[in-house]
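In what follows, a single structure is set out as structure tokens and then discussed.
In this view, the complex is presented without one of its protein chains, the others remaining in place.
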Amino acid sequence: MTTTTPSAPATAADERLARVGVVTQILKRPDTGAFIGAVAVFVLFAITAKVDWTGDFGIWSSWLNTAAYDGIVAVPVALLMIGGEFDLSAGVMIGSSGLLLGILTTQEGWNVWPAVVVCLLFGLAIGFLNGYTVVKTRLPSFIVTLGTFFMLRGINAGLTIKITGGVSINNIDQAGGFDFAHDLFASSVWPKYGLQVTVLWWLGLTLIAAWVLARTRFGNWIFSSGGDPVAARNVGVPVARTKIQLFMLTSTVAALWGVMTAISLRGMQSNEGVGREFEFIIAAVVGGCLLTGGYGSVIGAAFGAMIIGMAQIGIIDSGWDSNWVYFFEGVVLVAAVMLNTAIRRRAEKAR
Amino acid sequence: MTELGEQRISRRGLIVKGGLLTAGATVLGGPAAAAAFGKATAGVKVAVVTHGDTGSFWSVFKKGVDQAHNDLKARGVSVSQVYANNDVSKQVAGLNAAIAAKVNVIATSVPDASALKDPLTKAAARGIEIITVNSGLGAFDSLKTYMVHVGQTEDVAGQGAGKQFNAAGAKNLVVLIHEASNSGLTQRAAGAKKTFKGTTKTLVIPNATSDLPGTQQKISAYFKTNKNTDAFLALNPDVATAALNAVPKGTKVGTFDLSPGVISAVQSGKILFAIDQQQYLQGYLPVVFAYLFVTNLNTVGNGAPVLTGPGIVNRANAARVAALAKKGTR
Partner (left out) sequence: MTATPHLLELDHVSKYFGNVIALKDVSLHVNAGEVTCLLGDNGAGKSTLIKILSGVHRHDEGRVLVDGVETAFSSPRDARHAGIATVYQDLAMVPLMSIWRNFFLGEEPTKGWGPLSRFDVGFAKRAARDQLKEMGIDVRDPDQPVGTLSGGERQAVAIARAIYFGARVLILDEPTSALGVKQAGVVLRYVVRAAERGVGVIFITHNPHHAYPVGDHFVLLNRGRVIGDHAKAEVTREQLVREMAGGAELEALTHELEGVVQT
């Protein structure tokens, strides 16, 4: 960058000035590393799998469906991480919401749809609780949402036992309104290959979130709330409100996924979702989101979820011991972060 | 007066003699008996420490423990319960806490015998009676204060499952192991392999119950890669009901343990059979055995386990079991 006096010609004067190449521009994107990673993992399993990984779209459906299960909640988790915060209660929220739907429909005889609304409101409420506590107490969100995680976990088991006598809810499909809910949340869009509608939900949510991040005011506020909340507040960005809204979004999407899971399984048991919060975080980090906030991509998080989905199915399709899935996820996480950092550093030097 | 008095004396004498006889006859439980006899007048403290989680299986177990506690509360029995959610170190911590609290009897499940060896040896050294429940048959027989095993032998239960699949005419079986570090599950799979006449393979999906939709996808993927598999054995009721949507049509499905979903699937024929280990008994009986031993030196089993299973629930008896399951006790 150079400083010139007003009278000098604007361009061509400085020999260090170079057009910023298209390739460099692509490399500078936070999601490039994740995309490369996804392609690499795909190629790996295309080689080792005992079934037709490339040609059989049924196999594609297999890992796309699996990717969607992490991908849907990974979207708001990524946004929240860019905004500088974590939500460790996103996983257990899935179970809480599904159990709530189950209790309302099977114990109280509600129609599915008002129950869905209540579950989403529940998500909004818990999200607000998380966000408000983080903002007011200034405690790390890691700690606050860890507390919520344990509370919800206890409630999932304890309250359900109290109300129903057991810890799993069944026969949600007996409730009114179930069929339409099933069509909307749990049906197959391509029955021949088994591609589920959850994949459309996942991709749709990702695209909307990516647009919000890149092309709206709110997106700018998300970046700045994570990048430097003090600077942001000083120029008038409503940082606290933005963070609270992000927490509410995360819990509500997790609640929605809980509803979708319960409809798909026609029941819910209280262990669902526990431990998944880290997979969402892995997807986001692999996707290029910095743990410290202020930078990242939801499209990258989608690629991250794809990598996780491919790993889980690919390992079974290759006949390997499933215990290696965890090892694989750990390796992918570290490799992805190193790759992302290396690419970004290179792209930044290239001028 | 003298007649009654004599009668009373002789009855008392009988009881004392009977007690001594029992004490003499049960060499296995012997040395601790004297100490326990001394504790008879104080309350009976029982610690139930298991690796259980909050799923449908263990909630029925817990109901058994709670009911026993309620039934015997008036007789001075107090029960503490720890469910370690498959975390062995948590279970060890629970055992150590029970030892520190100087309980009379510890009833514990054994997902991992070597991990629990130290705390249980310590408990035995302090004179605490030990009952194993649910898993761990034969693991701690050598401890001085070992009483009895209450449960279903995984091996025998697995064999039962294998036989059921034989009767159904299956040729290729896959067993889904849903917890990576549970020896009981591996024993069940091994048992099935022993009796099943066709080929048996295992599929391990760690923590399958925390992502059931994902588990469904993985089961489908397995069936696509192993096309001639025609039988599926689940070791957990929630996995079984989820698997119903993932296995190809015509696959013969069997499972361990009951849940309302499993029972209705058995009634409708979607699941062939369920192996019921009656975990309600596994929760209820140890408390009763503990009470009887501490207050009356009664022993049980004579070195053999008190078997609570395998009970086979199939289409023939499913309806009756269903009514009981609604109460949460089966």
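Think of it as A and B in the order they're written, each chain with its own count starting at 1.
Assume contacts are C-beta pairs under 8 Å (C-beta built on N, C-alpha and C of every residue); 3 or more make two chains touch, one makes a residue touch a chain.
Quick caveat, the model's predicted, so the values are computed rather than measured.
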Shown chains touched by the chain that is not drawn here: A
Identified contact with the non-displayed chain, of A:A232, A:L249 or A:I307: A:A232
Among A:R215, A:R241 or A:R346, residue touching the chain not depicted: A:R215
Chain not shown: contacting residue from A:F57, A:F128 or A:Y295: A:Y295
Omitted-chain contact residue, chosen from A:S224, A:Q245, A:N271 or A:N340: A:S224
Residues in chain A touching the chain absent from view: 1-6, 10-11, 14, 17-18, 20, 25, 28, 214-217, 219-220, 223-224, 227-228, 230-232, 234-237, 290, 294-295, 348, 351
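Going forward, only the chains that are shown with their structure count from here on.
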For chain A paired with chain B, centre-to-centre distance based on mean C-alpha positions, whole Å: 39
Touch list for chain A against partner chain B, complex: 49-51, 58-59, 62-63, 65-66, 69, 91, 156-157, 161, 165-168, 170-171, 194, 198, 261, 264-265, 267, 269-276, 312-313, 316-317, 319, 321-323, 325-326
List of chain B residues in touch with chain A within their complex: 53-56, 59-60, 180, 203-207, 209-214, 217-218, 220-222, 224-225, 238, 241-242, 259-261, 264, 327-328
